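Every protein chain of the complex appears in place save one, which is left out.
Chain naming follows the written order as A and B, and within any one chain the residues start at number 1.
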């Protein structure tokens, strides 16, 4: 029966794409596509679609969206392929709209003037992405194709960015004002997040082994790690300051290593504490849910317990463990951003600096890479888990 | 009744601590001997607690209604088309770090309580949505078929069969959502929402560890209290609907 229904859904009109397409069409006309600011702090003036990019481009954007809507109404078996091309291409070329906008509206004689992205553009980006996800889902495409399309789109964006037409974009300006700091933030962010994931993976493995060996330890260990997960991040960071300062004051050697009440030490400690729950839970579940019948088959063929563990249990458990690593990594990337509040650095420092100075583009410079990192980690680790 | 004891005790303790923080002044003087003020006084802790809780409760209520409604829509015949996309959004959305979502709300909505509320609702919606979908999809197909075949209307099937069976999973989703939102609301202090994060942020800015401690303790207590409340609710649910597993 499932065969019938999938055939049916491929030829029947799909209502998702028309809804998304019409929504995109409405929002792109209703909201401001871009904003021109005379300088960094002064609020700018917004420009709607026509005013921002002029009639021909506005027509093109509307035409593409209307085309998507029309195509998705056709009861064609193969309509998803042209749709994929259309939406993919639109996404890849989307930054061109900003370039056109900047070219039309940026005053020549104002060096501090900058263009920034309006709500209309964000909505267009968001809805086109949703359409892409929907199309890829309907096509039942493999990961390879998805990744390739993503690479083409992102590659195109970088290429447009390097062309120089987006120099005036506020986000680019913020980046260009501090390329070193950005790079440093990137490395700090990665070091903290992955350091925490690495340490907690090792710890979690030991704890899971302990739980497997002795039943009495199961409840206390799981209880403790889920208790840690319940406490909000800000509270954990805050609670670590006093004891760590005291430690540093008592042992100058620790201070020399850079361990203080604020900075990387409490951040790393808190991140490890947070990472334990998903790691321990997944590792434990993965290692205990290897079917006994398989283990018996292994024993029957003469494996000893040690061989059984390394040759049978561990390989079978690996995908579930990697899933735990995925959850942990995404969580750690997000929490590292919060750790900037206690001076740990990373992209969070741009976010909180920007919030402090009411400089929204700086906030974006911190928030967007954090999201990108999380999505990237998610994609890579999902692929890793699937390939195991 | 015993299951409700921990949340009640924790609630009493939380309120007592919020009201009686100034009486602990000597303790904080010992922690922070070099400062004039060792107890946060810009707002009363009770007010911050109340405000913090209100943000979380409102976002949880709105998020639950929206997510459950969305989940129901996507699993009805009329909304089936949207199911793959909705479940994709629910899972991809959760990879967005909550801080980043909070930060993105500011350029769009400005500072204050409005952006944080929107961010909390949007982000808190996702785990509930995912669990609603999982719960409704997890209802045994034969059960649904039997219910329809015996003459229940689709609405009766939803209300009497599907939602009660999915309820436990949805409740777990709300618990996750609220846990995350208590933490995110605390960080909301940095964008001008007055929550229990205020003392922590103020303490960090002024180098006053006593402030940080006061805020952190109360935030932690709040999270534990609410979590124990959900724990109790889940126990009661299990006892009511799943007696054979509760023993």
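Here is the rule we go by: a residue touches a chain if its C-beta (ideal position, glycine included) is under 8 Å from a C-beta of that chain, and two chains touch if they have at least 3 such contacts.
In this section, contacts and distances are computed from a predicted model.
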item: Complex member absent from the view - protein name from UniProt, among "Sarcosine oxidase subunit delta", "ABC transporter-like protein", "3-isopropylmalate dehydratase large subunit" or "Thiamine biosynthesis protein ThiS"; value: "ABC transporter-like protein"
item: From B:114, B:143, B:159 or B:236, residue that would touch the chain that is not displayed; value: B:143
item: Which residue of B:161, B:183 or B:213 touches the chain not shown here; value: B:161
item: Missing-partner contacts on chain B, residue numbers; value: 140, 142-143, 145-153, 156, 161, 164-165, 241-244
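Assume only the chains that are shown with their structure count from here on.
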item: In the complex with chain B, residue positions of chain A that touch it; value: 9, 14-16, 119, 130, 133-134, 137-138, 229-239, 241-242, 245, 261-262, 330, 333-335, 337-338, 341-342, 348, 351-352, 354-356, 358, 360, 363-364, 366-368, 370-371, 374-375, 378
item: Residues on chain B engaged by chain A in the complex (per definition of touch); value: 31, 81-82, 84-85, 88-89, 92, 94-100, 103-104, 106-108, 111, 179, 182-183, 186-187, 190-191, 197, 200-201, 203-204, 209, 212-213, 215-217, 219-220, 223-224, 227
